[in-house]
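Pasting a structure here, questions to come.
With one protein chain removed, the remaining protein chains of the complex are shown where they sit.
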Amino acid sequence: MAEEFVHLAVAGTEGQDLEINMGPQHPSTHGVMRFVVKLKGEVVESVQPHCGYIHRGIEKMCESLSYPQIIHLTDRMDYLSAHINNEAVCLAVEKALNIEVSDRIKYIRTIIAELNRIASHLLWWSSMCMDMGAVTPYFYAFRDREKILDIFEETTGGRLLYSYNCPGGLMNDIHPNFQKRVKEFIPYFRKSFKEYDELVTGNVIFQNRTMGIGLLTREQAIAYGVTGPAGRGSGFACDVRKRAPYSAYDKVQFNEILYNEGDSFARYKVRMDEMLESLKIIEQLIDNIPEGSYVEKMKAVIKLPEGEYFQQVETARGELVVHIISDGNKTPYRVKFRSPCLSTLSVMDLISRNQKIADLIAIGGSLDLVIPDIDR
Amino acid sequence: MTNQQLEEVVKRLGVEAVISEAQFLTVEVPFDKLFDLARNLKENEQTQMDYLILITGVDYVSSFGCTYLLTSTTHNHYMVLKTRNIDKANPRVDSVTSLWQTAEYHEREIYDLMGITFNNHPDMRRMFLDESWVGHPLRKDYVDESNIIERKY
Partner (left out) sequence: MQGVLYDFTGLIQSIDAVFRASMSDLWATVLEYAIIGIIYLVIYALIGLFLVYAERKVCAFIQVRLGPNRVGPKGFFQTIADFIKLLLKENIKIKNADGVLFNLAPFIVIVASFLTFGTVPFAKGLQGIDLNIGVFFIMAVSSMGVVGILLGGWSSNSKYSLIGAMRSGAQIVSYELSVGLSLVTMVILTGTMQLSQIIELQSDGWFIFKGHIPALISLIIMMIASTAEINRGPFDLAEAESELTAGYHTEYSGIKFAFFYLSEYMNMFVVSALVATVFFGGWMPLHIGSWQAFNHIMDFIPPIIWFILKSFALMYVIMLFKWTFPRLRIDQLLKLEWQYLLPISLFNVLLMAFVVYMKWYF
């Protein structure tokens, strides 16, 4: 006959916490990530991230690849800001070789980086809203993201991973339609941005779900190295575009968005406002792209002089630092990528304690983790 | 603070250090003096290195090394802290997690991939690889016959 039914979920857990596995396959981890969550009823006691499900050993692979080849690997880290990752390696190589690229290259890089940032933030917006149970924003954001991807496809040939940079410049020139289409996109996006605000930002349920949830102070943000919009939501002025300007960021006027609340809503607002700032940057540059060559003359085989080189860039998720140690060969001796998401992940446990399960998901959404960036 | 001033501060702290200037001011110290210098740099009013950007573990074939990129959010100056003569047989360095919490995950990553153990680390486990994994992939002498294919040019 039937064996005696033992409820595994609660068997022997009297007075203990309920431990659940969120992931590796879970709708809200945005990738293959596993959180071991200890629960007391609905309340989260602790969150223990387990990473490495998609660790590809990019740093090890880089040691056997030449510098132009490395660029194609960096796409695969934070795939949502692929262009900015490319840029980081290119800037590091250019800095090591003492090459000053022309303004045209800088302008195009900056415009595409900002478009990429908008596309990335749109995807974050859609998935954060979906985490909170609103499915409609997902389609709104993807509709508009598609427009950016079309622009990218025309110019770079890629829709997600562009590999548009190469040491010393760009892979090819911009498409003749590029400026026209970007200029069409800006007013279009301003209009649909209003829609986003009406649909989500002002929603009472949304505000109640995010305000005062997942509090991260400025000191904690600095200590844990939380950068990007998540850090700026806590009042940590960590924007590399302002702190150590690269490419054309020293030539444009834009504000660093800072909110001091440090909750999920502040992080949300930072990203929303940042999209508009990105538009401002694009507007200032798009009409003034100077004429010239799209790539500087480089040697056929790039060998970096011996030494250590750092390059910081601001990806859509925070501060990415490329650390190249060269021994003078055509392949680097050691490459380290300081990925913003790894540091952001480390506050997950801190800020989601004593919150509800639903808040844990909302906090995860507001931190905007990209798992391949953590695992590399 | 300029690099010269930073250099003076480090010298005043009385640590035996090799100071050179590359992209950022680079201070190379023996691994057992590292923690003290790091704490001083963080707590010193003039330096206030409160933000640890990255830790890189390096295999120098003869020894291991760690590179710390530090910056101050108030003064906005950078400094690279280096240590390179970590014993290969028993690689151990003092953890800086008590100074910068972000180091916890970075050190775990280095422990996992490079095999350097950090003293006083709150949670010294592997980060990405399975506990049963043998070896540390980022070491130069790491051999994995099934997964690493030697490239022939």
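Read from first to last, the chains carry the letters A and B; within each, the first residue is number 1.
Note that a contact is a pair of C-beta atoms (placed from the backbone, for glycine too) under 8 Å apart; a residue touches a chain by one contact, two chains touch by 3 or more.
Bear in mind that the values here come from a model prediction, so they are computed numbers and not experimental data.
Taking the complete complex into account, A:206 is the one of A:206, A:224 or A:310 that touches the chain left out.
Here one chain is not drawn; of A:131, A:277 or A:314, the residue touching it is A:131.
The missing chain lies against chain A, touching residues 2, 5-10, 18, 20, 26-28, 39, 42, 129-136, 138-140, 143, 199-200, 203, 205-206, 208-209, 356-359, 361.
As a convention for this text, only the chains that are shown with their structure count from here on.
Computed centre separation for the pair chain A/chain B is 25 angstrom, with centres defined by C-alpha atoms.
Per the touch definition, chain B reaches chain A in the complex via residues 22-24, 26, 50-54, 56, 58-59, 67, 69, 73, 76, 80, 100-102, 104-106, 109, 113, 126-130, 137-138, 151.
If you check the complex, the residues on chain A that touch chain B are 51-52, 55, 57, 59-60, 64, 95, 220, 222-225, 236-238, 243, 307-310, 312, 319, 321, 323, 325, 333-334, 336, 338, 342-343, 345-346, 375.
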